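Supplied in structure tokens, the structure appears directly below.
Only one protein chain is missing; all other protein chains are in place.
After this line comes chain A, so read on.
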Amino acid sequence: MTTASTTSTPTSTPSASVAPLLSIAGLVRRFGGLTAVNGLSLSLADGELVSVIGPNGAGKTTLFNLITGLDTPDVGSVAFAGQDVTGFAAERLAGLGLARTFQHGRVFGNLSVLDNVLVGAHTRLRAVRPPLGLPLLGPLAELGLALLPPAAVRAEEERLRAEATEIIALFGDRLTPRLDKPAHSLSYANRRRVEIARALALKPRLLLLDEPTAGMNPTETAEMLEIIRGLKGRGLTILLIEHKLDLVMQLSDRVVVMDHGARIAEGLPSAVATDPAVIEAYLGHKAVGAANQDDAAAVVPTKRGIGE
């Protein structure tokens, strides 16, 4: 099913001329007999917002895990900011400016909202984590500085707290009144917001969002759409997994469609929405004969479809 689709992929992408921020090539990840990601290549330019869509089990989350170092590919490479980062550990990639959210939500339940976001700023601690580069002295210095903080350490903590509060305020008064509440006491939607706030606290160069609006109602989804649009407006590079296609169509510079671990289409949102291979993937193989453009419009709304 992958061969037919390549023809429908537009050849010119907006990022063709600039050096990509993220570029992955020929990524393969197998789980036993199942190939979750199958020879996937993708590149992302600075400031771009690219969405990855595809039916359940297409391999989108696995792709994120491979990019963020939580999993290592069997074949293929990942380059970030001009550096080959294949096989780098997750914590190292975070240090390079990669932040992600998790599909099923992985907030730190017993930590307060503020502490959750502050953990997001962990890689930016400088004063309390002097980069000594020594295996034993570094941690011991950190311990000493934490127990007897000099002015610089206290100032850094204050600054990060102020910044975290500011990031939290991005979500209106959804989170701000709950700064000191443990994350497990929040609503599902609020936990998703905390995740995004935590990711932003890292000051990422690339933000990966795995279904940020899962479990949100239309109002909340619209709110989230505005927030993501705002982040994009500030020039943040974003890779987005999302099932809500109207949101994808409104936000994306480019859409990559995955099915069975492979890319079956890529291009402008409007082009992808009418791609027969995409429609086939979404409708399932039984419906192939019956599928016509009207059905497709119902499944994959175009920009016009949502009234722009």
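Quick note on the criterion: a residue touches a chain if its C-beta (ideal position, glycine included) is under 8 Å from a C-beta of that chain, and two chains touch if they have at least 3 such contacts; residues count from 1.
Everything that follows uses one rule, which is that contacts and distances are computed from a predicted model.
A chain of the complex is left out here; the name its UniProt entry carries, from "ABC transporter permease", "Cytochrome c biogenesis heme-transporting ATPase CcmA", "Sulfate adenylyltransferase subunit 1" or "Electron transfer flavoprotein subunit beta", is "ABC transporter permease". Within the full complex, the residue among A:Ala81, A:Leu111 or A:Ala214 touching the omitted chain is A:Leu111. Although one chain is not drawn, the whole complex shows that of A:Phe80, A:Phe102 or A:Phe171 it is A:Phe102 that touches it. Listed residues A:Leu202, A:Met216 or A:Met249: the one in touch with the omitted chain is A:Leu202. Among A:Pro139, A:Gly172 or A:Gly230, only A:Pro139 touches the chain left out of the display. Counting the whole complex, the residues of chain A in touch with the unshown chain are 31-32, 65, 68, 70-71, 89-91, 94-95, 99-100, 102, 104, 106-111, 115, 118-120, 122-123, 125, 128, 138-139, 142-143, 146-147, 149, 157, 182, 184-185, 198, 202.
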